[in-house]
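With one protein chain withheld, the remaining protein chains of the complex are depicted in position.
Moving on, here comes subunit A:
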Amino acid sequence: MLYIVIAYFYKPILLNWIIGPLFMLITLHIIPTLLRGLRDKVRMRFTG
């Protein structure tokens, strides 16, 4: 659904041909993994 909304308004080749096939991997694995890592780093910093 998110891809359809983005693809409707933003059509360059970068999204359509390159990011498109990797969209699920990026949104459901890479971004959550990076965010989790960032959250853990911040938590470590504040809790010692």
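Criterion: a residue touches a chain if its C-beta (ideal position, glycine included) is under 8 Å from a C-beta of that chain, and two chains touch if they have at least 3 such contacts; residues count from 1.
We take it that contacts and distances are computed from a predicted model.
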Undepicted complex member, UniProt protein name, chosen from "Ferrous iron transport protein A", "Metal-dependent hydrolase", "ATP-binding cassette domain-containing protein" or "Acyl-protein synthetase": "Metal-dependent hydrolase"
Those residues of subunit A which, in the complete complex, touch the missing chain: 3-4, 7-8, 11, 13, 16, 20-25, 28-30
